[in-house]
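Structure in structure tokens, see below.
For this depiction, one protein chain was excluded, whereas all remaining protein chains were kept in their positions.
For reference, chains read A, B and C in written order, and residue numbers begin at 1 within each chain.
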Amino acid sequence: MIETTTQIRVRYAETDQMNVVYHGNYAQYFEVARAECIREFGFTYKQIEEFGVVMPIVELNIKFIRPAHYDDLLTIKTTLKTLPENHIMEFYHEVYNEEGKLLTMGKVVLYLIKANTKEKTTLPKEMLEKIKYKFIV
Amino acid sequence: MIETTTQIRVRYAETDQMNVVYHGNYAQYFEVARAECIREFGFTYKQIEEFGVVMPIVELNIKFIRPAHYDDLLTIKTTLKTLPENHIMEFYHEVYNEEGKLLTMGKVVLYLIKANTKEKTTLPKEMLEKIKYKFIV
Amino acid sequence: MIETTTQIRVRYAETDQMNVVYHGNYAQYFEVARAECIREFGFTYKQIEEFGVVMPIVELNIKFIRPAHYDDLLTIKTTLKTLPENHIMEFYHEVYNEEGKLLTMGKVVLYLIKANTKEKTTLPKEMLEKIKYKFIV
Partner (left out) sequence: MIETTTQIRVRYAETDQMNVVYHGNYAQYFEVARAECIREFGFTYKQIEEFGVVMPIVELNIKFIRPAHYDDLLTIKTTLKTLPENHIMEFYHEVYNEEGKLLTMGKVVLYLIKANTKEKTTLPKEMLEKIKYKFIV
């Protein structure tokens, strides 16, 4: 299991007239948290695409427990529970506010797809090795 | 069971560099479809808020089957399976493209909350009657 | 001079905690209005890209006079003052609410660029002819 942590400051644009972060914007927060999680492995999602692999989202599940507000500095915990050895990657996210209260929980399932042929694929071997290393350490 | 249908044209802003609609934007598509579903009952979500009731989303679940592309004219089917007699409303959404292919399926759970006290509440009686009428017809 | 008209219903996601449409979202409204203006010429922006031409925005100027609110049905007037005979296209937009009050005025300048070489170009001749025809009629 790998767990990483990212911080995001809520933008005014992300609030709605209910004075809270619009629920759909958590997809972006999870995306940022996922990108930072991958960066901690020692490579970037951008580099995955440069290898000719794209990772479309196939499932998004979110539970909203408490609202986030403008200018809140959110902490997002991202967990990879299993090593992505086939074409599937699953990320779990938890969003906390500055008082440590749990606001939101999410699960995002992605496929690994060859950009040109749209076939299912796996992570480039070198990247998989870097993730494995993190799992051991 | 009530089923309504709405059409949405994909905006350029809603695409990402994978040449498809960014997954997080479906939350907005569902929101539009939900608002149009409520409008068909004979009132609007705006009027619900004018009654002092807000409807925060507590759960969002989406399965992505096929991508939507720029300028696609999407059809969104919205289903209300049960009469919202307590503080919970559940909407089911299906997004189709112009060839009738199913792209995305979603479920959105909302709470009915008094805007001032944050207490759980129900829909104003008059509105509930309008929904009941639609269920019967 | 060509003038076209488009309607857009304000989404909840587009509001912010000031209870108005977030100013940055007008760029999307103008984009929709521009796409509908081009559709009235007899082709689509999507088809322009299929010709290998992209139209990046090089200038965006907006004046905000009155706010738009959730669920407002906005009317956007789009004006093309001159025939786009070189690599530049300029669109003028005015946003009105349901009472006919002017909310926002915008000007958007786009370049016509070859997608592969990034060289400046013009609209495909056939499309330019269709715009010319609209100017005459």
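Keep this in mind: contacts are C-beta pairs under 8 Å (C-beta built on N, C-alpha and C of every residue); 3 or more make two chains touch, one makes a residue touch a chain.
What you see is a predicted model, and the numbers here were worked out from it, not measured in a lab.
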{"item": "Option touching the unshown chain, where C:Ile2, C:Ile62 or C:Leu128 are the choices", "value": "C:Ile62"}
{"item": "Residue, one of B:Tyr12, B:Tyr92 or B:Tyr111, that touches the chain absent here", "value": "B:Tyr12"}
{"item": "Full-complex contact with the absent chain, from A:Val32, A:Val58 or A:Ile88", "value": "A:Val32"}
{"item": "Sites on chain A contacted by the missing partner chain, in the whole complex", "value": "9, 11-13, 27-28, 31-32, 35, 44-46, 70-71"}
{"item": "Positions on chain C where the hidden chain makes contact", "value": "18, 20, 22-28, 31, 54, 56-65, 67"}
{"item": "Touching residues on chain B - with respect to the absent chain", "value": "12-13, 15-17, 19, 22, 24, 70"}
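Assume only the chains that are shown with their structure count from here on.
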{"item": "Centre-most chain [mean C-alpha coordinates]", "value": "B"}
{"item": "Copy pair chain A, chain C: interface residue numbering same or different (half cut)", "value": "same"}
{"item": "Between chain C and chain A, distance of the C-alpha-averaged centres to the nearest whole Å", "value": "34"}
{"item": "Contacts with two or more other chains, residues of chain B listed in rising order", "value": "27-28, 31"}
